[in-house]
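Note that one protein chain is taken out, while the other chains of the complex remain in position.
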Amino acid sequence: MLLPRFEYRHATSLLQGMTLLAESPEARALAGGTDLLVDLRERRQQARLLVDISQLAELRGIDAADGEVRLGGGVTVGELLASPLVAAALPALHRAARAFADFLTRNKATLGGNLANASPGADLVVPLLALDARVVLAAPAGERTLALDAFVLGPRRTALGAGELVRAVLVPRAEGRQSFHKLGLKRGGPIAVVSVATRVRLDAGGRVTGAAVALGAVAPRPVRAVEAEASLLGAPLTPDRIARAADLAAAAARPIDDVRGSRAYRQAMVRALVARDLAAAQTEGG
Amino acid sequence: MDLPSPRGFRVVGARAPRADARDKVFGLLRYADDLALGGMLHAKVVRATRPSARIRKIDAARAGALPGVRCVLTARDVPHNVLFSDVPGQTTQVGPLRARTQVLADDVVRYLGEAVALVAAETEEAAEEATRLVAVEYEDLPGVFEPEAAMRPEAPQLEPTGNVISRWKVRQGDVEAGFREADVVVAHTYRTGLIDHAFIEPEAGVGWLDENGVVTLRVATQVIEHFRDVANVLGLPHSRVRIIAPYIGGGFGGKEDVTVEVFLGLLVWKTRRPVRLCYSREESILSPTKRHPFIMKYRHGARRDGTLVALEVELISDAGAYAYLSPLTLLYAMVHAAGPYRIPHVRIDGVSVLTNNPPTSAFRGFGSAQPAFAYESQMDELARALGLDPLELRERNYLRKGERLASGQALETAVLLPETARRAWAALGPPGPPSGLGKRVGRGLASALTSYGRIVWLHDWSSAWVELQMDGTVLIRTGVPDIGGGQAAALVQIAAELLGVAQEDIAIHIGDSALTPLAGTTTATRQLYMSGSAVHKAAAELRATLVLQAAELFQVSPEAIELADGTARVRDNPGRASSFKELAAACARSHRPRSAFAVYQAPAGQVMDFETGQGKVFPDFTFGTQAAEVEVDEDTGEVQVRRVAACYDVGRAINRNSVEGQIEGGVAMGLGYALLEEDQVAGGVTLTPNLMTYLIPTALDVPDVTAIVLESGEGMGPWGARGIGEPAIVPTAPAIANAVRDAVGVRVTRLPITPERLWRARQESGAR
Partner (left out) sequence: MRTIELTLNGQRTRVAVEPHETLLWVLRHRLAATEVKSGCERGDCGACAVILDGKAVNSCLALAVQAEAKSVVTVRGLGSPEAPHPLQAAFIELGAAQCGICIPGMLVTLYAFLRDTPRAGRAEIREAIGGNLCRCTGYQKIVDAAESAARRLLAQGTDGARRT
């Protein structure tokens, strides 16, 4: 099945790209194309113009400054995976990049694209949510920064305004043990049935001083299980507290039935994966 | 005259690189969609969007008026709008196995995806746009989507004669008496799902009218004999249609029934232009035939010491919307249903039922894979119930050479099952520990028999032409389609062995219904046996002629001549040698034929007794065992297969790499069948239309496979070879299912064993 017809412009600068996008309501930004071109082929999205932003230097780069890791919106998943900085500072994101699709897709798919596509199970959104990431949006009028939670609004819906692009993602370097686990139906590049990312910080006495639990593919968008997180604070990770937190996390999930799994299974898997991650945090120490 | 004996092979049995491998790795091979002709039109198929409906109206006006569109065809444009699914390629009547479908739906569509119209246009884009513009008005009719529901009298009837299109039975002994003797009875119902062939090359082809007005179709097909079907549809003499099969990107039975051939034939004939048709992946999953879902109700009875005494089986297969090869597939299932075991009292009943689901037909295993899942799961359950080792239970009951299947067929060749089981099990090595907390390791094995070669009363045959060319090289011509299993390369190897010529000096032309002698279909794991035998016969004949010629040349007796290293020479006197080029010239001078044409006819048999289900059905079987080690995640139900060992008696391995490759590939496909693959259809609507949702194993899903090859030398093929293509896939799913049961104590009786299914089964059994 062929792609529908559209015009194509290659953006030579970030400003030019954003201007082109802002000017035309049916324009779409083309980065890796691994979601967009499939959506166009299958007529889930329409576009009169594709603005190719895949070569923009302004969107590249992975660096650290001021206690934050800054990831360019145009960084590919392969680059995330290969980055020693990401592996060291953001292991949950590194894990998600590893579990993302396959080698070929990772060479093209971008961080900004995964965020902008806003799939309910977006592999990169889930760990970034647990890591309190913020999104820097660039527009012709200027830049603004949002919490990731305020950027991804629902299935295929984000806070992107006309002409706006994901310029960068800022992730605070925080302490604590990070994890990410994607449950899929096969080993080579599956779509998530359920995914879970956690960050747990323990003090010298083993009490939880910080907890984040993010869930993917079990709600219209990736979500933080805030009640589960709150239930863990101030106390050690005992089996009872872990089980309670896992139950609360499962209750925060609102999964659906689809070809990949049923609601009941997904709910049970949230419980199981969260419990497992917390137990591992307890064993390994935060 | 001494023909090469097993002990003295020069090339047979070697890991010979295949000639076709070269073009494949250098990107030089042209598959069916890799040919572009000047003035070529692009075709698309308009398909039904309803699973059960009457066609009220087809309005093709807007489509036909679109610039670039050259024709739009519907049922009334088809001269003879019927396709028969006689056993492909055969020329004798088979009565109860005859099945028919339409080329283009006429009055009623019976499944979502059924072909309704054809479009041909100057560009692919115009063709696609035209398919969107063909306006079809449907009136929904009631549909039925479960075979058991379809068997009830109130169900919508897809055929005037009813939805049950095939019934078979097998009776042996007295099954009631048998169960009275049983100390233990184990009964379960097993279910398998709708499976897609998922070859990486979709159905495709290019057709044109040649300079003699012959409709020439170069298509990815396992059956070049479909030229007859196309000719019949067009109302042309058979010689006016020619089918060429290039090397095919995977078949597995999915390119066995007519797919694109007849559409291309129609469009070429109508437009007089070259036409290209290539299915999209979605189309390939949606529309052409699939593997039958089976419901299998098994009841085994055994004595305390493990001896099987009784078996009762009910098989129900979902034939989908059209019969295709469903009756035949069910027959295969019936014969294989009891497995390779001695059971004195057997009652097997099978039905194949039409539904408004996607049509089902041939798929690697052809009705032998589904029952194996059932009977091998049963064997492990019996072992458990009796407190016996699963291997020991099987060894007590494996049939031996000379004994009979429940359908009465005697096993006339070596049955090395006990050895395959011991070797496969041993090859797993010492059990590995779980990789972490919450993981459990388990092991299981499964044995199976799978037929190779056509049903004996179908009078199978194959032919080949082998020629010594004037330049001293050898040419083979035979109509074999090569679907990737090394079908052509094996024939080269056979000829090389017999003629003493290097494989590089043997060329082979295959797969052309006009220009190569017909060899029959590449299906039923028959090619090595049948065309291998035809090539063997022709090459042996040519060899005899060359030996005589050389004997004359050197004035010695023929017994003194040997063919080796591309020469004919006097044994023990290497100075007296003649190159094949010189020999060819000598033959020409002496009016000796430099070629041989041979027809190999399989030993024919009588039609079985359909009342009792007794009789010899297949020429022979391949026996093997697979053993698997799995690790199960107790929380999620995920199953990882860590190791597989597969041991087969292949009779004789002609090309060792090819044999191993078939086994390794079969295990991967079987693994997919066990754990990943299901074409999910609800109310006749496919929910898994692409490879993102229809999951086939990746390199991360399939472990290293240890293939162990035994050679009894007792197969029907050249030097006692057996077939391996289909047998390779059959034991994998039950071996994995048994390993899962071993790991977590719960049996899933439905394939695929997805994490969720396993999780549910554990929940229901009260496991933690």
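Letters A and B mark the chains in the order given here, with residues in each chain numbered from 1 onward.
The rule we apply is simple: contacts are C-beta pairs under 8 Å (C-beta built on N, C-alpha and C of every residue); 3 or more make two chains touch, one makes a residue touch a chain.
Here the structure is a predicted model, which is why all the values come from computation and not from measurement.
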Sole residue of A:Pro172, A:Gly188 or A:Gly210 that reaches the chain not shown, by the stated touch rule: A:Gly188
Contacting the left-out chain in the complete assembly, out of B:Ala149, B:Leu209 or B:Leu691: B:Leu691
Chain not shown: contacting residue from A:Leu14, A:Ala27, A:Ile62 or A:Ala101: A:Ala101
For chain B, residues in touch with the removed chain: 15, 17-18, 20-31, 33-34, 36, 124, 197-202, 247-250, 252, 278, 280-281, 483-486, 655, 657-658, 660-661, 664-669, 690-692, 696-700, 702, 704-705
Touch list for chain A against the chain that is not drawn: 1-8, 10, 30, 32-34, 37-38, 41-42, 50, 52, 54, 78, 101-105, 107-108, 187-189
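Keep in mind that, in the parts below, only the chains that are shown with their structure count from here on.
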Chain A and chain B: spacing of chain centres that average the CA atoms, whole Å: 44
In the complex, chain B residues that touch chain A: 124-125, 128, 280, 282, 438, 635-636, 638, 640, 676, 680, 687-688, 692-693, 695, 697-701, 754-756, 759-760
List of chain A residues in touch with chain B within their complex: 1-2, 102, 183, 185-191, 193, 259-262, 265, 268-269, 272-273, 276
